[in-house]
Structures are given as C-alpha cells and as structure tokens.
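A single protein chain has been removed from this complex, and every other one stays in its place.
Chain lettering (A and B) follows the sequence in which the chains are written, and residue indices restart at 1 in each chain.
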Amino acid sequence: MGLSLEQVFLAYGNKVVVRGISLGIQEHEIVTLLGHNGAGKTTTLKGIMGLIRPLRGKIHFYGEDKTEWPAKENVSKGISYVPQGMGLFPDLTVAYNLELASYTVHDPGEVDTGYEEIFRLFPILKERAWQIAGTLSGGQQRMLSVAMALMTKPKLLMMDEPSLGLAPLLVEQLMETVQTINRRMGTAIFLVEQNVKQALKVAARAYIMKVGDIILSETTAALRDKEQLWELF
Amino acid sequence: MEYFLHVAVLVLIYAILSISYNLLMGFTALFSLAHAAMYGIGAYASTLLALQLGLNIWASLVAAVLITAASGAVIGIPALRVRSHYLVVLSFGFQMVIYSLMMNLVSFTGGEGGIIGIPKISIFGLALRAKWQALLCIGLITALILWIALRWGQSPFGRVLKAIRDDEEATRALGKNVVSAKVIVFMISGALAAVAGSLYAHYIGFINPFTFTLNESVFILAMVVFGGSGNFYGSILGALVLVAVPELLRFVRGFSEAIAGPFRHILYGLMLMAMMRFRPQGLIGEYKAPKPVPLDRLPSEHENTSTADPEKGYWTALPSRSTAPSGVHERKGAPVTETFLMEAHGLSKHFGGILAVNELSIGLRQGRITGLIGPNGAGKTTFFNLVTGFFPPDRGKVLLRGKDITALPPHLKTRLGMARTFQELRLFPHMTVLDTVLVARPKQKGENFALALWPFSPEEGQNRQEALSCLEFVGLASKRDELTENLSYAEQKLLSLARLLATGAELLLLDEPTSGLDPNSISRILHLIETLPAQGKTICIVEHNLDVMRHIADWVCFLAEGRMLAEGIPEDIFADKTLADIYFGGG
Partner (left out) sequence: MELFAQLATIGIILGSLYALFAVSWGVIFKVTKTFHFAHGIVFTIGAYACLIFTNYLRIPLILSALLAVAVSSLAGVAIELLTYRPLRRILSTPLAILISSLGTLIVVENFIALVMGSDIKPITGFHPKAIFVGPVAFTSIQLTIVIISLLLVVGLIWFLYRTRTGRILQAVASNPEMAEVVGIDAPKVFLLAFAIGSALIGVAGVLSLLEKGANPYMGTMAVLIGAIAVIMGGVESIPGGAVSGFILGVAINLSVIRIPSEWQYAIAFGIVIVLIILRPEGILAQKTR
C-alpha cells in the first residue's frame, strides 16, 4: 500500500521534463529522490501533487487511481507538499498560515490536535504565532512550511529540497525532525534533496534521476558504500 | 459626390493616425491611451503657428511635428520607469491633462468653442479649395507615410521594436539600447499623429477639443486592433471600415445621430472583445495564429527509454574525448601562460540580507571552455548576471581584455564581445526563427530610425547570410520562417544558441544549455558547443549535469556560498573528496 507511479510523463508546455518514470513508496517509509538540478525532481513532486497533469502514465495511492486528481483532492486524501523556497503566505501571520493549511480539515477536533502536534514539534511557532511569516528567519520559515503540511495529518509528506538555504546546524535539526515525524506520526516521507549526505542518513531507499529518467533505485545502505557519488550526477 | 470625397479624406487622415498608433501599440506593445492628445497637440500647434505667426501650412506642420514629438518624449521617458499596465494610467492622465488644457487655455485655444478660420492647405500660395485637390494632396502624404511605416516595419529598427515587444530584457542582452528605442517610438508615433492633426485642421478649417477626446483614442485603438497589430495595410483597412461604414449607416433610415453614435461604439466594443477572443492578431494580422505546440516525440509504450548504465557512467552514447572527431579541440592541462579574456575580481553582491556572491574572483581563459559547478545557491547564475550587467555588483570589477567594463550598461557590454543565453531561454515567441537570429546581429545601421528609411542596404543582405549560417550550424535553417513559439523545446534551445552566435561575441556565457533536454538532444548540442573554440570563441558554461562538464569542460571552477573554492581540470575536481563532501552536503 502506498504511492506508485507507472511510466509517468510530465511536461511544461512543450518541454517534456519527466520521461516515463516508475517508482513506489510504501506507507511509513522515508524515500529520497536525488539528482542534479533540472533532472525533473520538482516536476515529479508537482505531478504527484496534482499541480501538473501527467501526459501519460498512472499514479495510484492506496489502491485508488489518482492520476487526474487536482491538488485539492490530493490534500484531502492525505498527501501534503512542502514546495521549494517560499512554501507559505508571507504577508500573513504564522497563526493564519497554519489556519489556511488546515483548509481541507473540517473537523475542529482534528484541527486542534493538529495544532498540538505542530507546537510540540516546533515550539517556536507557538511563541511567534502572531508574527508575520515573511519576517521570520529562513529556518523558522522552513519550519512553518513543514508545519503547514502536517496540519492535515497526511499519510504521505513530500518535501522539495527543505535544506536549501539553511545553515548546516539547521539542516541537521531538520533531518532529525523528518525522522521524528516519520516515527511519531507514521507519515511516509518522499524527500527531494540536493544535500545527498543528509538525505542518505534519514532515508531507507533512494531514487536517482537524471535528465528526466530514473537511473538508479537502491537502498541507502548500499549507496552509502558507493565510492563515487559524482558518477551518478 | 462631394460627400464621398470628404469621407475619403477622413479615411486618409485616420489611416495616418492608425498607422502611427500601430507603430506604438502593435509593434512595440506600448499601450497608450493618449494618441488623441498627440493628434490634438499637432492640430492646435499647427493652427496657432499658422494664425498667430502667419507661417505657411507646411512650416507650421513641420513645427507642429517637432512640438508633438517632444510631447511624445514627455510620456515616453516616464513610461520607462513603470511597468506596462501603469502606462495605461499614465497615458490616460496625460490625455486628460491635454484635453483640460485645450478646454481651459481659452486665450490660446478658444476653449470649448475652439478655433475657426484656419487657412486651407495651400501649395506654393495656391489654396486647395476643391475637395478633390485636398484629397489628392492628403492622399500623397498618406502614401508617403505608409511607405515610411512599411520601411520601418521591415527594417532592423522594426525588428528591434518587435523584439522589445516580445522580451525586453532579452533584447537588452543582445546589445540593443532598449531605452532609446522606446522613447524614439513614442516620439515618431506622436510626430505622425501631428501630421494628421495638422492636415485635419487645415482641411476642415476649424477645430475644437471634442475631436481629441479619450473616446477618440479608443477609436484609433479599435482601428489598429481590427486591422491587425504590426500590419500597416491592416491599419488602413481598419481606418476604412471604421470610418466609412458608420458614414454609410447615416443613409439607413431610422438611424438618427442619437442612435448611430452609441450603436457605432457598441460595434467597436464588440469588435475589440471578439478580436481578442478569437483572432488576437487582427483581420490581416502580422503572424499566423499559433498551432498547438508539438511535444518532443514521446517514445512508444514498449521502447526502453532508459539509457542508464551506472557502471559505465550514464551515457554510453556520448563518445569519450579521446575518440572525438578531429576539429574538436584537445583538452589541455593546467595552463600557466595563457591569457584571460575575462576576469572578475572580488565581486560581491547582497540580495536583501543574503550574500549571494562573496569576493568572487574568476578568470576565463581565451579559447577554453570553462565550467562553473556548485551546489544550489552557490552563486553561478548570479555571477553571470553580475558580469553581464543585469545587476550591478556591490563591490569588485570585471575586466574584458584587460579593460574595466564593470560600470557599463548591459547593452554596451554585449557590443564589446560578451553575450549570454538564459536558463529560461527568453526567445521572441511571435517572431520567426530567422528574425530572432537576425535581430542579434550587431552594428546594424538600419536600427537607427532615420537611417532605416534608406532603401538600399547591402548590410541587410550580409546580415541575413550570417544569420542563416548560424541557423545552418545548429541545424534549424529549414525552419527559418517558422514562428519561434511553434518550435519544440529542443529546437528552441538550439535557436537560443544560434541567436547567441549571431551576436558575434567572442565570449559566450551559456546558462544551463542542456537542461530539460533528452539525451539525444544533449549530445547534439554538446557536439556543437565543442566546435566553438576552434572558431575562436571562449566559453563559460553553467551546468548541473556533471556528465556534461566531464565531457566538455577544459577547466572547472567549483563555487560554493558565493566563493570559488577550487579550480582545475575536471578529473582533479571530481576526484577531490573535500569538494565532493561540500557538493553533496554538509561534510
């Protein structure tokens, strides 16, 4: 059970960026997607999230064919996405950002427990609940983006280069948080990363993309032993 | 009969207005609502000069043209500072101010009553009292203006305007002075409107402000939209239809002015809406409507798309350097005595609170392919932006052939021999493939609006040859008349390279030339790039696909956090464990 992609093609206008990839993520797994800039990693996440419609191929989630689902449907069925860069509403407060993130959650009880979880993971967000999100530091903004994605208690959390622009210490903390989320909430995590070392520390498996194709699928244990990572990029 | 001649004269005057507005809005996409104001300034200026100073009509026309051209600069220069939809508001304000001046400067303009008793058009003292005489004279002038406009349209000057319409930044990066082009087009568009205004005033014999209202600006807009932006014959058609048809409606019984007026405007409005929805390029149109864009051929279901072979390295398709065909330059080792074509010393740049580039010093050796690699945010694209002048550096300098070019504006840097491509391509979607490359050619005399009128131009022929050979080099010659937006992505990337080569620049900065391409296209474009040093080019290439670097770069600079950490031949860089740790994250 989980997420599976079969021979999915994705394009922006006339630019075919993802050329027939297949992959799978089991529930409770942490899987990472690696590869050079422009390989198609972000496009893959957007395709799974319903922000781009696949040209061809199928995507299944817990048995359901979700290929045609728009983003709205994906969120309510348990997939969340932390986009690269500014994954929040900079002109609104932290509190309102979290409120908007729970847009699809109709049960107030669920929303409340959502807040509890978030504030336990990221106490600083509670302290700064009334600060305008755009004025937070880079690391805090990243925390808020992740927190927003967790408000819907997703079964699958997708993160696009969460370490981008963060100092090494914060990246360590972020990766620990990823593991905590996976452990505590049981969420499967699909992590796109440029920071290969850190990603290999937390993920069980890795896919490597190059020029729109998946060229390698390995357990991270096997990858860590590989001498020359350069070869794969 | 007299009546038809009169209508014909009006059609001609509006044709001039329509043609001049087409130059502004159709060619350059500068949406101004102030054209009626220009028309009015021309009319009043010519009238006042004729009546107050006793100038003959031709002198006052010329003077009116100059005055109105100056007014064009008054809108044009501020318009440079603001984004496009602000121009709408700015020009509206200008239109209202001029209208207000016409109404209120009563001692000059006669206010609401206007001015009467304007002398007829006369040639060598003979007044043209008969309508057919006026028609002939105005007809000749209109024909002349049409000829001028057509010359401009087909000239390098017109090409630059179209390029500005499609992508202003890319045009600047090709070495064109966009600022002066925009101001000039405001001025000449206003100048031609003044001709119409002057002719109108002296033909009719009286003027008042109600001819030069906002509604009139919209009317002229409608003519251009109808006939097709960018097409001057269309503008004449637009004038003919929109002036003549309502006049004919007068003969239909039951159509009083109270009904005919609004009815006409309803038709214009519907026409504007219908055109934008169904045929944005107008009736005749400058270009064909875009077809659905062809995607790169997708492999069939059963084809094995993967060419991955992790043991050997990703590509088995790309030949290794040792078996490269002759003519491709040999990679050299660490050079000691080679010259630097371009040097950057101590460049620094802040964006907000972030230091994107930090005391960065890089040298690009003549005749070599230098690659820049580094993790995200290392400063690679910022480096390109700084040396080409997209942004000014906070500190540091850039030397080209030893000369300090740091402070020069982008278009002058290109003219000195340094040009770049863009990661997002920034091509000209509504221009043909050939025109896209042609506009990149440097030192085109025809880009000067005055010189563009000279019909004999051997340099245009030469430039066409050069442009075609650039297209042949990348293999796009057969698509020369195709619209850029109809090309596949791979073809567009090749076109981007062809356009760069057409600038004739010696130093070529390539920003991710292979991103988004399939392996075959990557091969193809790399083969082309490899041959460039033998043609005297120096290349700097930013790439994230390290195989590309391995195959093509003589020299690699490793950037991280805005600094260069190491440089050397690719084998050395890729063997370095410390750099690998940094590239793949956090030691």
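The definition used in the following text is that contacts are C-beta pairs under 8 Å (C-beta built on N, C-alpha and C of every residue); 3 or more make two chains touch, one makes a residue touch a chain.
The shown structure was predicted, so the numbers you read here are calculated from the model rather than taken from an experiment.
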Option from B:64, B:121, B:135 or B:225 whose C-beta touches the chain left out: B:225
Sole residue of A:20, A:40 or A:83 that reaches the chain not shown, by the stated touch rule: A:83
Of B:54, B:93 or B:346, the one touching the omitted chain in the full complex: B:93
Interface with the unshown chain - residue positions in chain A: 49, 51, 71-72, 75-76, 81, 83, 86-92, 96, 99-101, 103-104, 134, 148
Touch list for chain B against the chain that is not drawn: 29, 31, 78, 81-86, 88-90, 92-94, 96-97, 100-101, 103-104, 214, 218, 221, 225, 258-259, 261-263, 265-266, 268-273, 275-277, 280, 352
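Everything that follows uses one rule, which is that only the chains that are shown with their structure count from here on.
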Chain B - residues contacting chain A, complex: 293-296, 298-299, 301, 305-308, 310, 313-314, 354, 375-377, 487-489, 492, 512, 515-519, 522, 544-547, 574, 580-581, 583-587
Footprint of chain B on chain A - complex, ascending: 7, 9, 11, 13-17, 19-20, 36-39, 55-56, 161, 163-165, 168, 171-172, 193-199, 210-216, 229-233
